[in-house]
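In this view, the complex is presented without one of its protein chains, the others remaining in place.
By letter and in written order, the chains are A and B; residue numbering begins at 1 in each of them.
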Amino acid sequence: MLMRQLTRWIYLKVNLLVFKLTELFRVCFHVLKRDLILSFTQKFDWLNPLFFLVLFTSLIPLSMDPSPENLSKVAPSSIWTAALLSSLLSLETLFKRDFEDGTLEQLYLIPYPTSLLIFMKIFAHWLSSGLPITLLSIPLALMLFMPADGIITLFYTLLIGTPILSLIGAIGAALALNLQRGGLLLALLLLPLYIPVLILGAGSVYAAVSGLAISGQLALLAAMLIGCLLTTPLMTMASIRISLT
Amino acid sequence: MITILKKLGSPKWFYHFSHKLTPWIAFFSITVLFTGMIWGLLFAPEDYLQGQSFRIFYVHVPTAFLAQSIYIAMAIFSFISLVWRIKLTEMLSKSCATIGISYTFIALVTGSLWGAPTWGTWWIWDARLTSMLLLFFLYLGVIALHSNFENRQTAAKAAGILAIIGVVNIPIIKLSVNWWNTLHQPATLKFTQASSITVDMLIPFLICFTGFSLFAAWMIILKTQNEILIRESKTKWLKEAIKNHAI
Partner (left out) sequence: MDHNRNSLSPIFSLTGNNLSFFRNDQVIFRNISFDISQEKLLFVTGQNGAGKTSLLKIITGLQRDYTGSILFNKQPIHSLQEAYRSIFLYLGHQTAITKNQSVLENLQFYMNLSPKNSINAPKSFIKTQLQKLKLDHLGEILCSQLSAGQLRRVALTRLFISNEINQHRLWILDEPFVSLDHKGFETLQNLMEDFIKKGNSIILTSHQHVNVDAPTYTLDLPEGEFTRV
């Protein structure tokens, strides 16, 4: 008898939990879907940073002696810097429009964990900016004569690094929402915070090219990514609240 | 706990308390700093490796160390004001930013001056100098946020969040800068080997350090009082205090 009650109780609890989780999943999915559709219809939102990336990397050979050995020397630093800057440029569109028309306020008041919804927005933003930047960097690295070892490492470091840039950048983007000339200030706020990612990312590519071990640096980057995943959505939420009031 | 914090966090209490404190702290910081400077720059023995140029150590090391400590203090103040919504710590944190960036600047300039005779160049991408430069950039971001908002309260909150992220970032920056430095070891420039510090160097150093600390505290208190005068200008207690010449 007691056993039956207990199983029934557990059954109900599990059912409730499953229901809550599916609800949460459904809402997250809709936020993600909306943001992806919006950035897809606003083509220049995600194309502009990519054009910038291509243009910036083309400036490098034009401003120096473009022999393969020279270019391959500066390739890791140029591509990482270009990726970092184009990721920074893409941040302005992250919350701005939703903030201006009041949607962000409504999202904040939805009866689901706000930080999770914000995380979905950042994730959608990374899918439409960080991921294409990572993929486009490979042909650009080939144009700068980066050796194969370097290209593989470049891909891995960008794949771990660009989400960190998006997550940290989201805080800055949220803080700068109320400001007229937010773009320049955003760079001022975020570039110092981006420096460890740049050092570890570009440094790993250099190390890989010169045949040194890089697993430690990749592990450190991964640890940073996990730390950012856990903390930055909450801080972004707090920053959005500051901008909303 | 929170009620004690709230009481200590009232600008009125701080204003009256610091008002009594400032003459003392002003007197001590000037005397100690003066003694330390005279001792360090004139009477302390010269370094057997670096000679007279070593004396800049008495300015460089205390300011560099305090620049970092003030950043941490700023982040702690910001944290308190964000969590418990205390106004005074907002103002303290803002004052820390201004004083901190000045110390960082002094440390950078003296570091570069020290580099000229010892490394033979004004600037070198050495791990410690680079970290200091990055600290300067971190301070710059906080100050930029403070000055870009019209509403002082919003500004303090935004800058507070940035300060907290920055303080988490400092050890990561150090770690990555150190690794970066070992990865690209500049071959042409040899670093001077570490000089050993004797007791007659240590005593003036400690005096200088105390002097710089007191001076920073004095400046932070003055800056905070200034901030209180601006932000509380409409309150009754401040108007009365001004009327009674308690300023």
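Operating definition for what follows: a residue touches a chain if its C-beta (ideal position, glycine included) is under 8 Å from a C-beta of that chain, and two chains touch if they have at least 3 such contacts.
The structure displayed is predicted, hence computed values, not measured ones.
Enquirer: Would you mind listing the shown chains in contact with the chain that isn't displayed?
Expert: A, B
Enquirer: Out of A:Pro66, A:Gly102 or A:Pro147, which residue would touch the omitted chain in the full complex?
Expert: That would be A:Gly102, which touches the missing chain.
Enquirer: At which residues does chain B meet the chain that is not included here?
Expert: For chain B, the residues touching the absent chain are 85, 151-153, 231-232, 234.
Enquirer: If the missing chain were put back, which residues of chain A would it touch?
Expert: Considering the whole complex, chain A reaches the absent chain at 23, 26-27, 30-31, 34, 37-38, 41-42, 97-98, 100-103, 105-113, 241, 244-245.
The criterion applied here is as follows: only the chains that are shown with their structure count from here on.
Enquirer: Between chain A and chain B, what is the gap in Å from one C-alpha centre to the other?
Expert: The mean C-alpha positions of chain A and chain B differ by 33 Å.
Enquirer: Spell out the part of chain B that touches chain A in their complex, as residue ranges.
Expert: Within the complex, chain B contacts chain A at residues 82, 134, 137-138, 140-141, 144-145, 148-149, 154, 157-158, 161-162, 164-166, 169, 172-173, 175-177, 179-180, 183-184.
Enquirer: Quick check: in the complex, which residue numbers of chain A touch chain B?
Expert: That would be residues 168, 171-172, 175, 178-179, 185, 188-193, 195-196, 199-200, 203, 206-207, 212, 217, 220, 224, 235, 238-239, 242, 245 of chain A.
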